[in-house]
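The chains shown are only part of the set, and none of them has been moved.
Chains: A and B, in written order; residue numbering restarts at 1 for each.
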Amino acid sequence: MSENKPQSDLFESPRSTWEGCSVLLDINDGDRLVFARLSAGATLKIGNKNCSLQPLLGCPFGSFFRVENGTQGPYLSRYTPSTEGNNVLEKGDGQSTDELRDNRALVDNNKAQSLTGEDINEMRRLGATGDEIVEALIANSATFEKKTVFSQEKYRLKKQKKYAPIVLLRRPFTRSICEAYLKKYPTRIGFLRMDTLSLLLSMANVSANSDVLVVDMVGGLLTGAVAERLGGTGYVCNTYISGSPYPMDIARIFNFGDEICKRIVRSPLTDLFSVQNGLQKPVSQESDSCNMESQSNDRISSPVSMEEVSLASENVISDLIPESTGSPVIKMSKPAKLGEKAPQEIISSWKEHGFSCLIIAAPELDTWSLVKEIFPLMSNSAPFAIYHQYLQPLATCMHSLQLGKMAIGMQISEPWLREYQVLPSRTHPCMQMNAFGGYILSGTKISPN
Amino acid sequence: MLPIDSTKKLSFTRCIRDGDLVIVYERYDNMKAITVCDGSVLENRFGVFKHSDWVGKQFGSKVFSNKGGFVYLLAPTPELWTLVLSHRTQILYIADISFVIMFLEIVPGCLVLESGTGSGSLTTSLARAVAPKGHVYTFDFHEQRAVSAREDFEKTGLSNLVTVGVRDIQGEGFPDELSGMADSVFLDLPQPWLAIPSAGKMLKQDGILCSFSPCIEQVERTSETMRSSFTDIRTFEILLRTYEVREGKLDDFQGDEAGSLGSLPRKRRQRSNEGSNVQESTGPPTVMARPCSEAKGHTGYLTFARLKCLS
C-alpha cells in the first residue's frame, strides 16, 4: 500500500486506496464533493473540524466513514451502513401522496427544540456520537411527534447531515470529475456536461490503440477522459495553437498510472505539420521541449485556480471547499507526470498514418477556421466530434465541410439530459435541471479526391 | 389590469393617475407592483421616487429618483403580475398557464372553476381569458389565502370577474349551485381524484377538465378516475428554455493566430487553399445566443380530459 503505482498492471484496476492515490470524497450523499490526494498528513475540513484522511488509506473504494469524537478531537471512522438503506428519505415509507402533501394542519414554528447549542457541545465533550446527538435532538423536539412520517424522516436526515456527516470514499472517474466541475466551476470545463462528453468519446470512436488528436480548452478534462478510454494504449495528443499549451490540470485528478500518463502527450499544431522526419534537428527539438515544459508549468499555475495547483503538489486536489493543512506535507505522494512533449518519432508516425480521430472542445475559438487547418492531420475514414457552446460556428463549419466534400455523415446534435426523483408516490423529474449541454458536430472524414 | 370597460380599452396611452396599479421595473428580475398614492414615495437602491412625479406620465415611461437613478413604470398585465405577486403557495408560471388556457378552450364569456386559488397566478390569467362577460369561481381551503387573494383581485381590478370561495373541494366538491354551468374546470390539488366526480357534475356537456400534479403517481390515479366519465384523456408537460444573448466574436483562429501559423509549411497551406472548394467563412455574427444553463426542470404534469357527452 505504500507503493504509489499499483496500476502498473494496466488491466487490473485497484479496488482499494494507496498512498498518493487521488480520491473523490462524497459528503452526505452528494451534498459536497471533494477531490483529495491521500497521504498521512492530508486532512479534510468537515463542518468546522479538521479530520485526518489517514484512516482512508488502504480502504476499499466505496467505504463509508463517519466523524467520531475522540480524545484528540474528531476523527473519521469507517462503518458499515445497515442493509436497510442509509438514506432514510429514500427508503420509501409506503405512504400515499395524500398524507404527504396534505398541509391543512401544518403548524411548525421551528422553536420547539429545547436542546441548546451549549447542551450539544456538552454532549460532544462527554463523547456522544453524532447519532446520539441526533436522537437527543429528536427526543427534545416538542413538535417531532406531530409531524407526518415523511416530515419526521426529513427532520432526522437534516440533523444527521449536520451532526453525523457521512463520507463516502470514491475513485474519481471521468463522470464524477465532470459532474463535480460542472457543479462548481462550469466555466473551467467550458460547461461540458458528462453526457455531452460521453457522446464526444463515442462519436469519435475513441478505442484502445487509437491515436486521438484533441484540442482541449476545457482544462484537461477531455484529455483525461480520452486517456481513461485508451487505458495505456495508443496516444492522446493534446495540440495547441499558439506558443504555450493549454492547461490540463484536470487530467491529474484521474488516478492514472505511469503507463497511461506516458500516453498523454502534447504538441503545438505547427510541429504536427513540420516536415522534419525522424531524428532530424534533435538538439533544437530537445531545447524546445525543455522550454515548453517550463512554459507549460508557468501557464498551468496561472489561469487555473489555486486549489487545483496547490492540490496537484499537496493533499487535497480539488476543492469544492478546498482545505489544505498547515502541516508540512510528505512529497512522496507526487502524482505521475503527464503531458510530455510528443517525441519526434511518434509525430512522424502520425504524419504518415494520420490520427485515428479528432475531438475539439474549444468553446472560444471559431470552429471552421480551426478545423480547416487541423483536418488534414486525420486519417481518411476517421470520425470526428466537435463541441461548442454556440450553434452558429458548428453550422458554418458543417456547411463548409459539405461544400469542400471533406466529410460525410455529418450531424449537429444537442443532448438533453434529465434526472428523476424516484420515490414511492413522489416520482417526478428533478425540479432543477441543467438545461444546456452544448452542441456537437460529428462526422467522418473522407478521402479528398 | 384588464380593460374590461370598452371605453377604457386603450389603457396604455392614458396617463398614470393617483390610485393606479403600476409595475415598477428595475431589471428583468426585479419588479414590484405599487399602487400610486399621491404623497407616497418609493425608496430603493437607486434613491427616493415620489409617486407624485409619476402622475400624468404615460405607462412605459422612465422616471427618476432624487439621486438621478431611474426605473420604468409599466402597465400591469397578468404576466407581469405573476412575476411580482407574493407567493402564498407554489405558483404556476407562464408556460403552464398559457397552455392550460388554450387547451381548456377558454374564450370570452366562459364560466370557469378553479381549485385551489393559491397565490392567484393562474386565476389572473383565467380572468383575462373570460373577460369581459365570463366569470371565474375559484376556491381555496385556507380562509386566509382566500382573503389575500380577494385583496389582490381588488387591487388588480379583477373583482368583477372573479369570485373567491373558501371550500375544501377534495372533501365537499364544488357547490351544487354551479352544477352543469362550467365550461372548464382546473384542479391543482394533492388528491385530484377525489374532486373529479364533482368536477364532472359541474361541467357542461363536452366541457374540459384539467388537473395539475407534480408527481406521476398522482397523474396515474387521476387518469384512472377520469376514465369512467371522461374521454380524450391526455397528459402533457411543458417547460420553457430561455436564451442568453451576448455581443461578441469568437477568436478567429486564422486571423488571431497568424503569427504562429506563419511557421506552417507552405505546402500544406497551398493544398488547403487550392484543393478544396471551400468558401471562406465570413466569421460568426456579432450577436450570439445560447440557452441558459439553469432552468426549471419540472413544474408538473397537466392532464386534460373532456366530459363524455351522454345526453
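To be clear about the criterion, a contact is a pair of C-beta atoms (placed from the backbone, for glycine too) under 8 Å apart; a residue touches a chain by one contact, two chains touch by 3 or more.
Everything numeric in this text was worked out from a predicted model, so none of it was measured.
Colleague: Shown here is one of each chain; what are the real counts in the full complex?
Modeller: Only one copy per chain type is drawn, but the file holds A x2, B x2.
As a working rule, only the chains that are shown with their structure count from here on.
Colleague: Give, as an integer number of Å, the spacing between the C-alpha centres of subunit B and subunit A.
Modeller: Each chain reduced to its C-alpha mean, subunit A and subunit B end up 38 Å apart.
Colleague: For subunit A, which residues are in contact with subunit B within the complex?
Modeller: Residues 97-98, 100-102, 104, 186, 191, 241-243, 268-270, 273-275, 364-370, 372-373, 376, 389-393, 396-397, 400-401, 403-406, 418-419, 424-436, 448.
Colleague: Taking the touch rule as given, give the residues of subunit B at its contact with subunit A in the complex, in rising order.
Modeller: Those residues of subunit B that touch subunit A are 141, 168, 190-191, 214-218, 241, 250-255, 257, 259-261, 263-265, 267-268, 271-272, 275-279, 281, 283-285, 288-298, 300-301.
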